[in-house]
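A single structure is presented below for examination.
Missing here is one protein chain; the remaining ones are kept as they sit in the complex.
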Amino acid sequence: MYDVERIRDDFPILKTEVYPGVPLVYLDSAASSQKPLTVIRAMDDYYEHYHANVHRGVHRLSELATTEYEAAREKIARFVNAPEIEQIIYVGNATEGFNLVAYAWGRANIGSGDEILLTELEHHANIVPWQILAEEKGATLRYLPILDDGTLAIERLGEFLTERTKLFSFTAASNVAGTITPVRELVDAAHSVGALAMVDAAQLAPHMPVDVQAMDCDFLAFSSHKMCGPTGIGILYGKRHLLETMPPFMSGGDMIRRVTFDGFVPNDLPWKFEAGTPRIAEAVGLGAAIDYLSSLGMDAVHEHERAVTDYAFEALSDIPGIRIIGPLGSQRGGLISFTLAGLHPHDIAEILDKKGIAIRAGHHCAMPLHQRLGLSATARASFYVHTTFEEIDQLTAALHHARSVFKLK
Amino acid sequence: MYDVERIRDDFPILKTEVYPGVPLVYLDSAASSQKPLTVIRAMDDYYEHYHANVHRGVHRLSELATTEYEAAREKIARFVNAPEIEQIIYVGNATEGFNLVAYAWGRANIGSGDEILLTELEHHANIVPWQILAEEKGATLRYLPILDDGTLAIERLGEFLTERTKLFSFTAASNVAGTITPVRELVDAAHSVGALAMVDAAQLAPHMPVDVQAMDCDFLAFSSHKMCGPTGIGILYGKRHLLETMPPFMSGGDMIRRVTFDGFVPNDLPWKFEAGTPRIAEAVGLGAAIDYLSSLGMDAVHEHERAVTDYAFEALSDIPGIRIIGPLGSQRGGLISFTLAGLHPHDIAEILDKKGIAIRAGHHCAMPLHQRLGLSATARASFYVHTTFEEIDQLTAALHHARSVFKLK
Amino acid sequence: MDANIYREQIIDLYENPLNYGEIENPDFTYEEDNPLCGDVIRIDVRLDDQNRVAEVAWRGDGCAISQASASLLTEEIKGKTLDEVKAFPSEKLLELIGVPLSMARVKCALLSLKVLKAGAYGIPDPGTMRTHE
Partner (left out) sequence: MDANIYREQIIDLYENPLNYGEIENPDFTYEEDNPLCGDVIRIDVRLDDQNRVAEVAWRGDGCAISQASASLLTEEIKGKTLDEVKAFPSEKLLELIGVPLSMARVKCALLSLKVLKAGAYGIPDPGTMRTHE
């Protein structure tokens, strides 16, 4: 059984008081999740007992550090069902995953007149690197539209995927509308016109089982800090033949086999893409986060969030003047973005904060989507493994209170 | 007074036994330094009490996280005497600092026939990004030679710096020869032909006071993990007018002011160069490391290392068959690379490891320098704030022992 | 702790803003947003022949703090000289708002002043900005 109270005990921060006497109600996991103690302690253990630089050392600490650094990679490979461990590249965050592909694959493979297809749902991380690439190469960006309920206009794919399309990069789960997209269907559509498919799993990997082989995607990126892991690290998965034929992105130590004054020979995968001293403690922490999530079971995590989200959807729907962005039910991940007539999202977040409730207000790094929705900002409550029904009740009550502060009827 | 025993108490790992009954003698700080407890605890405190995503949040945790993230930047700015806080860019490691400049400044400013001057002392981080850039742009790399004692052939600068030189990028302290270079003199020489000057401070910032204004350098990079801070973060400093006119490097959330479906407007400095969720815990940890080093005083740190290094130099010089790389005395930082006739560096490191002594063996990410020296590998012992004379005695004894294992006379 | 930053006057000004609108042929005009939250404010100013603020109007979209601040600021600068506008202290505006603000909200509160000063100093429009309405 999924015991949310026991799970809450795993997260030290949930015992924090935000203001004297005001306990934390953390409903901002989509921005960044909190960390269980095991993750924090795994990094402490590293720093207190076996920190050293990896790969190049003969001595014992370096050996231990290298072993744990690579063991974490293996855990991640298993977590997303990657065929081979070498297909898991450590990067700084999901954003760097998109930049790596845009620089290393994109600059070698995108030319004038080519098209890159995105969707109207995307986060800036999956827009701006392609804007820069398209501008540099004379390529064109297109955006698959959404319907008014925040789902993709799948039936219009045929208009947008053409033989000029070289890449279709899309989110598996929207951080604003909550929409869960039909990844395999979109990947197949991309492949059917000879395009590659890249998946933004930043909001998927923390919440649901991920299977890159079942998705058949060519690239996939996500961030550690949204899935119980530390800041400063993210993952890029890629198909082997693509990673092998791509030139390096960042260069320096570790990513080389050999350097002379005249040139260099890159290292094997995955190190070819990991330049300089890597994110060692961060990999150890992410490995511990993967262990933690696996111990809960990603199916159970998803089910818990579904229950909480359905409950929240219903409760919030009754608030006068509310507009909830995105679809209902099974097509929605564990978050709800909304506006309240007569109350700016910032003011909502501020009033809730004083009651200890942390939600986010703004464009959530998805300005184009907000423009499409005719909004400049939304308020967003997002849920995770430790969210309780009582917290949803507190949220609902606080929103009613906010309306009364602003004297809304 | 500099009390090394008290300082050793600050580092939990120094109490570790590498093998049962064999305490750690850590002489590999140049590869990566150990961390004082205050640094580890600062990150724990962050994760246990105020972790949240920065910059975009109204709620209290986000406010606290943002404050600490930016406070660390201010500490770093003060530590290197940067004129303005916005000139401090958080990157993943020193290597990423070079890549950022090579991509963002280099691709806009280096053309066919231009020259980039490096030196024969450089680490791969300060070679390979320029090789890629030069190849792409049809530019030429040149290397200022070293003399046989590992110091730069400064008197030949006139041959190598010409009006074709657009950038002179050089190390302030070599990670192999130990050489400390005359930074201001080299920067002035670069400026005198209209070239920019970039300084590799990866081995300087941990050990000596750094003053970017006194150096007058245009760019400077270093890594947190070599200076008591966490892995996963480094610093790029740049002159303001350069950073302002450079295009972004990585793109996505946070580095933008505004995004539409058609384009984007970059954010102000320093965030223009920090895409996606940043290295928040890592910045907090680096801030604590700066506090720690400042509490010791960088002059005192340098003086202590000088004493230890001089002592080690003398002791090692007496070992039969030893060849010490690099200069004597005041031109040397706190490390000694060497070879022993009849004993491969790897075997030395292995035998020392069994006695708990961690040194590094290999090319130390400076293969071209090793080629220049006619060596494929060296052994390197490197010192830091916590290194004692007794540890040097243990090193010397262990090297005599290694020779006896290999039956060398 | 309660949401005491929302005192009566702020909420009144949010609902009934002062000086809201546009000026035809202003002497200067400027628009800027707070990129981290999307708040946006545009201010138009017409000066009289003594370089005093003869007419001022603002439009915008954002939270109660940023919008109330624009009302309070535009009200306050009427009749002031261009030099006084350029020198208008941030502290003064925060005082007019009169409630304790966190760091993030201080940016909201001062957006109107940033826009006003940019216009007064004649800074060119920084990008492709546009009110989201």
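All chains are identified by letter, namely A, B and C, in their written order; residue positions are counted from 1 within each chain.
Here is the rule we go by: a residue touches a chain if its C-beta (ideal position, glycine included) is under 8 Å from a C-beta of that chain, and two chains touch if they have at least 3 such contacts.
If you're wondering where the values come from, they're calculated on a predicted model, not measured in any experiment.
**Student:** Which shown chains does the hidden chain touch?
**Tutor:** Listed by label, the shown chains it touches are A, B.
**Student:** Touching the hidden chain in the complete assembly: which of B:Val25, B:Met255, B:Met367 or B:Leu399 does that?
**Tutor:** B:Met367
**Student:** For the full complex, which residue in A:Asn175, A:Ser251, A:Asn267 or A:Thr387 touches the chain that was left out?
**Tutor:** Among A:Asn175, A:Ser251, A:Asn267 or A:Thr387, only A:Asn267 touches the chain that is not shown.
**Student:** Just to verify: which one of A:Arg240, A:Arg257, A:Arg323 or A:His400 makes contact with the chain not shown?
**Tutor:** Answering carefully, the residue with contact to the hidden chain is A:Arg257.
**Student:** Could you tell which one of B:Ile351, B:Ala381 or B:Leu395 touches the chain left off the display?
**Tutor:** Checking the options B:Ile351, B:Ala381 or B:Leu395, the one contacting the hidden chain is B:Ile351.
**Student:** Just checking the interface: what residues of subunit B touch the absent partner chain?
**Tutor:** Missing-chain contacts on subunit B: residues 19-20, 22, 342, 344-347, 350-351, 354, 361-363, 367, 370-371, 374-377, 402, 405-407.
**Student:** Kindly note down the residues of subunit A that lie in touch with the hidden chain.
**Tutor:** Where subunit A meets the chain not shown: residues 55-58, 60, 62-63, 66-67, 256-258, 260, 263, 265, 267.
Assume only the chains that are shown with their structure count from here on.
**Student:** Name the chain whose C-alpha centroid is farthest from the C-alpha centroid of subunit C.
**Tutor:** Of all the other chains, the one whose centre lies farthest from subunit C is B.
**Student:** Can you check how far apart subunit A and subunit C are, centre to centre, with Cα atoms defining each centre and the answer in Å?
**Tutor:** So the centroids are 36 Å from each other.
**Student:** Per the centroid of Cα atoms for each chain, what is the distance between subunit B and subunit C, given in Å?
**Tutor:** 46
**Student:** Among all residues of subunit C, which ones touch two or more of the remaining chains?
**Tutor:** Residues 36-37, 105 of subunit C touch two or more partner chains.
**Student:** Among all residues of subunit B, which ones touch two or more of the remaining chains?
**Tutor:** Residues 56-58, 60, 62, 256, 258, 260, 263.
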